[in-house]
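Left out: one protein chain. Kept in place: all the others.
Letters A, B and C mark the chains as written, and numbering starts fresh at 1 in each.
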Amino acid sequence: MSEFARRVSAEFLGSLLLAALVVGSGIAAQQLSPSDVGLQLLQNALATALGLFAIILIFAPVSGAHFNPVVSLVDAALGHRAWRDVAAYVPAQILGCISGAVVANLMFGLPAASISATERLTAPHLLAEVVATAGLVLVIFALVRSGRGHLAPAAVGAYIGAAYFFTSSTSFANPAITIGRMFSDTFAGIAPSAAPGYIAAQLAGGLLGFALVRLFYP
Amino acid sequence: MSEFARRVSAEFLGSLLLAALVVGSGIAAQQLSPSDVGLQLLQNALATALGLFAIILIFAPVSGAHFNPVVSLVDAALGHRAWRDVAAYVPAQILGCISGAVVANLMFGLPAASISATERLTAPHLLAEVVATAGLVLVIFALVRSGRGHLAPAAVGAYIGAAYFFTSSTSFANPAITIGRMFSDTFAGIAPSAAPGYIAAQLAGGLLGFALVRLFYP
Amino acid sequence: MSEFARRVSAEFLGSLLLAALVVGSGIAAQQLSPSDVGLQLLQNALATALGLFAIILIFAPVSGAHFNPVVSLVDAALGHRAWRDVAAYVPAQILGCISGAVVANLMFGLPAASISATERLTAPHLLAEVVATAGLVLVIFALVRSGRGHLAPAAVGAYIGAAYFFTSSTSFANPAITIGRMFSDTFAGIAPSAAPGYIAAQLAGGLLGFALVRLFYP
Partner (left out) sequence: MSEFARRVSAEFLGSLLLAALVVGSGIAAQQLSPSDVGLQLLQNALATALGLFAIILIFAPVSGAHFNPVVSLVDAALGHRAWRDVAAYVPAQILGCISGAVVANLMFGLPAASISATERLTAPHLLAEVVATAGLVLVIFALVRSGRGHLAPAAVGAYIGAAYFFTSSTSFANPAITIGRMFSDTFAGIAPSAAPGYIAAQLAGGLLGFALVRLFYP
């Protein structure tokens, strides 16, 4: 396997594991603690923070462990990565996240795919996605551009775990996982009608994050 | 942008994110787990511990990542930083924390600002703020003065997460966030009438912490 | 004591502590929070993540801190360890996990051993065990084969803590602990009739993980 194919495969498999993690722990939480949504989100957030740390550690030396089109775009815009990589990473991330949602559904004995009916599109939620994504970009590239990239797995896991709570949207902050989450009508799902708005807000947040990285780490 | 302006901007934006984190996760917890205050505080504390780790990592190389007037004052008193910095940091921290409370309110679809009606002023709470702030100062400067400053992001996040529980006041430990929290009549809010007492206790705790740092790390 | 005997003893005692951790925290959770299974699993998962970090740290320099036949098998298949080690490690791991379940039972005032009646054998659970074990193998050997083995204690603890939630089977991912869990008819138990299926799925997951390690870290 070529080194390029290996990197793209790493983005696919990492995105699959990420979506299985997010969607799967959401299903578990919903089934196990049906009466308290805060407790469900606590289980979902803790599992995501811990699991994200491990998944990023696995793939970081291979592909950079983005699993997120916004991260790949900013990485290229900052000159850290070839645009050719981004063109291959993004479809791998999207396919990976869809596949991961399917794996989660199957692990919990649900139909392989079901379209989420969870409407989430409100102005406050869009603001939340802008903030969440800008913060994510800032965390990652502040570390990368100051020689502390080895801290990114822990920092990204911690940041996302916190952002599940401090943003009203529970911080999707990632167009690929937004698409993947459409395919599970469970706790972490999002209705297809809401996805384009979320993705637009995430791209805006990525742009804001990019500007802030340029400002603080020129 | 001058290096000085960059540092002051970092204190502003970091304080904004800190207040959005603390206030936002408090609103989420209150909305999601309305029947159990302990569970609310658990969500609020876990989100704060994780998020604080990430936010300090972002800005530490730029401004020192204080986000707290007491920390800036002790930093200068110990001779690590110019007083001119403190004079610019403190207003940036206060404005940042107010702005962050507004961002949190807006992300959750609430009015941009509302004045908190949560009375918190009791003698035990003031003692708690003295203890909380002295401990915070001790954690930060014990690390800085023994060449372990790179551990401060994790240590401060962990300390504050713990102090939410082991102090009766839920450990504000920061005059800027105390002022910011006045502007959200939600879980993390504090009534303006209680704020001056809290801030006085925090300054006393800062002084105690300073003396202890001098004692243990002369 | 010979260096070989010391390593095998380390696998025995580490496996004992692992099973005492998993089974004991399950009993505590079940007794303390009888009305919410999600909250029980949260306590069980958090205790396991934190405790696993500490137990692996204790024994890593001595034996490698596997406590898991699948890990020992993959370690040998990748050429990192002699097959003679595996032949001694596996029985030590199994005996250790059984002993640890007994210790947990005794610490909570239960009969030394009781056979679990928890049926867990379904096709989705078997898929979950394949995924959980493949992921575990990938985490460990991605780190080992890229010179980051010192991160394995934190990464494995975090991964297992997350996998308790994102897999429907609560991620046993270890034939030795699967056997040990048969001896406690409590929260973490598994009926003997379900154990062979689980172990087969774990071996399949180990093989898949091995192939992925070879692919990404050739």
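Convention: a contact is a pair of C-beta atoms (placed from the backbone, for glycine too) under 8 Å apart; a residue touches a chain by one contact, two chains touch by 3 or more.
No experiment lies behind these values; they were computed from the predicted model shown.
Considering the complete complex, the chain that is not shown touches B, C. Of the options C:15, C:48 or C:93, the residue whose C-beta touches the omitted chain is C:48. Contact between chain B and the absent chain runs through residues 36-39, 41-42, 45-46, 49, 122-124, 127-128, 131, 135, 138-139, 142-143, 146, 148, 151, 154-156, 158-159, 161-169, 212, 215-217. The chain not displayed touches chain C at residues 1, 6, 9-10, 13, 17, 20-22, 24-25, 27-29, 32-33, 35-36, 39-40, 42-44, 46-48, 50-51, 53-54, 57-59, 61-62, 103-104, 106-109, 157.
The rule we apply is simple: only the chains that are shown with their structure count from here on.
Shown here, the protein chains touch in a chain-like sequence that does not close on itself.
Homomeric contact chain A/chain C: same residue numbering on both sides for under half of the interface positions. Taking each chain's centre as the mean of its C-alpha atoms, the one that lies farthest from the centre of chain C is B. The angle of the rotation carrying chain A onto chain B, fitted on C-alpha atoms and rounded to the nearest 5, is 90°. The mean-CA centres of chain A and chain C are about 28 angstrom from one another, to the nearest whole unit.
Listed for chain A are residues 36, 39, 42, 46, each touching two or more other chains.
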